[in-house]
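Removed: one protein chain of the complex. Kept in place: all other protein chains.
Here is chain A:
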Amino acid sequence: MLICISSQGPDLDSQVDPRFGRAAQFIIADTETGEAKAVDNKQNLQAAQGAGIQAAMTVANAGAKALLTGHCGPKAYVTLNKAGIEVYTGCNGTVAQAIEDYKAGKLQKAAGADVEGHW
């Protein structure tokens, strides 16, 4: 299964980016094979509004079924939910560690947004 992690850098050793919509990059990781690739989020860093919505579409288009991130705002959550993507907030540390925590079932699924937009 493909999962997405908001990341400050392009590889598994990068730190999880606590921001979702304006994360530096997204790492799309395959939980079965361990393969991972980075997807750029540059176009959203300067967006005046709606960065979370666009980021959610990027995650959906990459085929991910779960998102691991620090925080998630209301519009991003609605979009991810509509796309059938599970959201896990409160992640930190490295991307690799977040993936391990997810696989070990240590992460708690978010039932809604945990911050306001533009937090």
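Definition applied: a contact is a pair of C-beta atoms (placed from the backbone, for glycine too) under 8 Å apart; a residue touches a chain by one contact, two chains touch by 3 or more; residues count from 1.
Here is the rule we go by: contacts and distances are computed from a predicted model.
Set against the options "Acetate CoA/acetoacetate CoA-transferase alpha subunit", "MinD superfamily P-loop ATPase, contains an inserted ferredoxin domain", "ABC transporter permease" or "TAT leader-containing periplasmic protein", the UniProt name belonging to the omitted chain is "MinD superfamily P-loop ATPase, contains an inserted ferredoxin domain". The residue touching the chain not shown here, chosen from A:8, A:31 or A:54, is A:54.
Residues 47-51, 53-54, 56-57, 60, 75, 78-79, 82-83 of chain A touch the missing chain (whole complex, contact as defined above).
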